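Removed: one protein chain of the complex. Kept in place: all other protein chains.
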Amino acid sequence: MSVSQTPLLSVENLAFERDDSGLFSAVSWHVVAGDILQIEGANGSGKTTLLRLLTGSLQPSAGTIAYLGQSISACRYNYLTDMLYIGHQPAVKLNLTAEENLRWMVATAAKSNELSLNDALIQVGLAGYTDIPCYALSAGQHRRVALARLLISDARLWYLDEPFAAIDKQGVQFLQSCFQQHVERGGAVVLSTHQDLALSNVRKYNLSACAEQVV
Amino acid sequence: MSVSQTPLLSVENLAFERDDSGLFSAVSWHVVAGDILQIEGANGSGKTTLLRLLTGSLQPSAGTIAYLGQSISACRYNYLTDMLYIGHQPAVKLNLTAEENLRWMVATAAKSNELSLNDALIQVGLAGYTDIPCYALSAGQHRRVALARLLISDARLWYLDEPFAAIDKQGVQFLQSCFQQHVERGGAVVLSTHQDLALSNVRKYNLSACAEQVV
Amino acid sequence: MTWLSNGSPSWQWFHRLGSPRWFYHRSGRWLPWLSLAALLVLLNGLVWGLAFAPEDAKQGNSFRIIYIHVPAAFLAQSGYFIMAIAGAIGLIWKMKISYMVMKSAAPIGAVLTFIALFTGAVWGKPTWGAYWVWDARITSMLILLFLYAGVIALQYAYHSVDAASKASAILALVGTVNIPIINKSVDWWYTLHQPATIKLTSAPSMHMDMFMPLLVMIVGFYLFYAVALILHTRNEILRRERKTSWVRELANAKAGR
Amino acid sequence: MARKMNSGFVAWLRRDLLLAYRRRGEVASPVLFFMMVSTLIPLGLTPEAARLGEVAAGMIWVMALLATLLSVDGMFASDYQDGSLEQMLITPQLLPLPLLGKITAHWLTTGLPLTLVSPLLGLMMSLPSAGYLPLLCSLALGTACLSLVGAVGAALTVSLRKGGLLLSLLVMPLYMPVIIFGTATVSYAVDGLNWLPPLALLGALLAASVALCPLAAAGALRVTASN
Partner (left out) sequence: MARKMNSGFVAWLRRDLLLAYRRRGEVASPVLFFMMVSTLIPLGLTPEAARLGEVAAGMIWVMALLATLLSVDGMFASDYQDGSLEQMLITPQLLPLPLLGKITAHWLTTGLPLTLVSPLLGLMMSLPSAGYLPLLCSLALGTACLSLVGAVGAALTVSLRKGGLLLSLLVMPLYMPVIIFGTATVSYAVDGLNWLPPLALLGALLAASVALCPLAAAGALRVTASN
């Protein structure tokens, strides 16, 4: 089909500099439906910065980011509607319960599927923790609240910044199976992590070397 | 020698409950000089809680924690002097530079060796980042500031809660070699992490099962 | 903090004394008698005060508010100390029951303070021509209301029962240290600004026939306070110990009947 | 999809109200706060009713202003720290709408309680009786202005990790007209003049703020928070 020809997301010659010192330049790759792209690189190589460029909250100093062939500033509404970003800071309010947090996240998000909040929380392993305030959760449970958004979202593009941080081994496996399902449904995942994924269809992009590696 | 007979730290029948619901109970193990003990367990199984019990900032609901054979409340000063704890929250002030942060950490700590702050920061890979405020550091660099304390501290007992979070592969290796050196000097490390260590002399204690495993 | 550390074993009997279960059963036995006594004394005082005491020469019948106003003001003040002492016992000997007493004492004290303020305000309109005047005692009373409010707010602010108890016990203690200072300073502020132009009805010269019912009412209020405190505490015990076997048995027994 | 159209506003409003009233005890605390500050004033000045009455309206207004300052500072701070603000910036909705939701929540939890207790405060500070209605009206309009303008300041300072004092500095000059018209409304009324003109001016200020402040705050957030 010709639809699958236009990449979901394509990044060309992207460069970013802060106060006149370059962080990276000439970053180019594209992501089609079904892709999982892992951004690699040492601490401070700019993975988080790259993901925030993709979400549009930072502006690149050169290069373009295109969604379905259009520059993301030209199709801002559609792009943002189709995107889900979970960063280092999981946007979980400590004084609210897990369910309240998730309800708010869904309410502000543009697209969501029919899964009930409660089911999503149960699936991420928070059964029994849905109605206590999030400050009484452990570090991993806290991040799981944010990750429950993955189950509810209908966005095709997932940007995840170190999604495995503080998550236990079973949780890491569960997340990977989520990624797998998502790409099978026609989505795509761009993630940064220092851990190796157990999935077969992962492409890696090393930011320190600014080059894509085929595994 | 008879000194090595008394364990550096021994935990007996430790139990903890919050508002009448038990988290864990009957936790018993001891740590002698030269030990690396890895606390394992699913998210929410109580690893952080256990480490905070060890530091004395939480009180157990039953059981004892003994340092060199004495209850830690009996020899509080000596125990706290000989202990270093780095938690989920790395106690790094965002408005201070890496060097200022480290200077303050050393000033409040009881014991420290002769390594200069600058050398420590260089060793943890922050050369060139010592005099910018920490809010301009990446997630991994931010944690590295706190981990630099390991190099400067003279405490024998290290309690580390997920020390590898946000740290890249090279960093993880470096930290493990630090642990190795520390235990060779007669120290001991108690850490919680979901990653497997590449060291040979690691003992594991699974908190979900409340039993020690020999690897 | 040594006073936050474990009590020595010789205090074990004291702990048993303060066990919620023991308190619940004992107080259950006393409560009917105490309530009866409170009711009788209060009724006696009210009837005496409202119906039989002579009318005040200057204020007419409006002075009869005094039979509510003064006992309430009295109890409001002692209530704070009772609360703080309960909190201190909790901190020192780690007695759960005393934290519960402390928690129960706060709203009761606050309500009494409010009653004193409210009756005072109602009384003030005919006497002073204004609902509110910045008199020294009135101001102290208002500050006392704020102190109570602080303790109550802190109780509700914490999710963890343990932290809530200890934090509000510390606040109550800090407040107790401050109450005499506050009262003295407010007195001093008032006399600084106006040499007592407004005087409350002359208490010492109060007629014996007016004074006796007042005394009865004060005793009645103390008894009533005790009843209210015990009731509140029993409620609190059930709430906090709802997971223990003895409360479950109690509930089952109630349901069975 | 229609359900989603303005959900930015409602979702943030609801969340912030929920956060404010997570604990039962909290609901009363703005009210108690105002009562306490109005006890401080006689203690600092004088207990004489006549002299208190003269300054009552002005003091209540200064108090409203300080209470807003005291709280507006936290409007975005915790959202910035925990990443919620970043999420807000990448929602497809128009940014001013969720912001207006947050600002409304702020007013409902500070300005409104103050307005509602103001008659009681007036009573405690012996405000002449002609002043009550104008005080109520002017506070209702004025505190909304304060929240709106404060939000712009909060947005400008959010990434600086500073306390509220810098913020106060930025917004205080903008607060001057509000306090001038606000107190004028009451003093006109007490002096027996027609107090509708200053109130109308306050209303005009509010209208302008509603139109401009969310836009300005949105612009400020885009600049500061993405840093």
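Note that the chains are named A, B, C and D in the order they appear, and that numbering of residues resets to 1 at the start of each chain.
Please note the rule applied: contacts are C-beta pairs under 8 Å (C-beta built on N, C-alpha and C of every residue); 3 or more make two chains touch, one makes a residue touch a chain.
Bear in mind the structure is a predicted one, so any value in this text is a computation, not a measurement.
For the options C:Ile181, C:Met208 or C:Ala253, the residue in contact with the chain missing from this view is C:Ile181.
Checked against the full complex, the one of B:Ala109, B:Ala136 or B:Leu199 touching the unshown chain is B:Ala109.
When the missing chain is restored to the complex, the residue among B:Ala26, B:Ala74 or B:Leu94 that touches it is B:Leu94.
Contact with the omitted chain, checked across C:Gly120, C:Gly150 or C:Gly220, is made by C:Gly150. Hidden from this view is one chain, which touches subunit B at 52, 55-58, 76-77, 80-81, 83, 85, 87-96, 100, 104-105, 107-110, 133.
Listed by residue number, the positions of subunit C touching the unshown chain are 1, 3-4, 143, 146-147, 149-150, 153-154, 157-158, 160, 162-163, 166-167, 170-171, 173-175, 177-178, 181-182, 184-186, 188-189, 192.
Residues 25-26, 29-30, 32-33, 36-37, 39-41, 43-46, 51, 54-55, 57-59, 61-62, 65-66, 69-71, 74, 78, 81, 160-166, 168-169, 172-173, 175-176, 179-180, 183 are the ones on subunit D that touch the missing chain.
By our rule, only the chains that are shown with their structure count from here on.
The most central chain, judged by the distance from its Cα centroid to the centroid of all protein Cα atoms shown, is D. In this structure, the chain pairs C-D and A-D differ in their number of contacting C-beta pairs, and the larger number is found at A-D.
Between the CA-based centres of subunit A and subunit D the separation comes to 37 Å, rounded to the whole angstrom. Centre to centre, using the average C-alpha position, subunit A and subunit C are separated by 57 Å. Looking at subunit A, one finds that residues 88, 133 touch two or more other chains.
Residue positions of subunit D touching 2 or more other chains: none.
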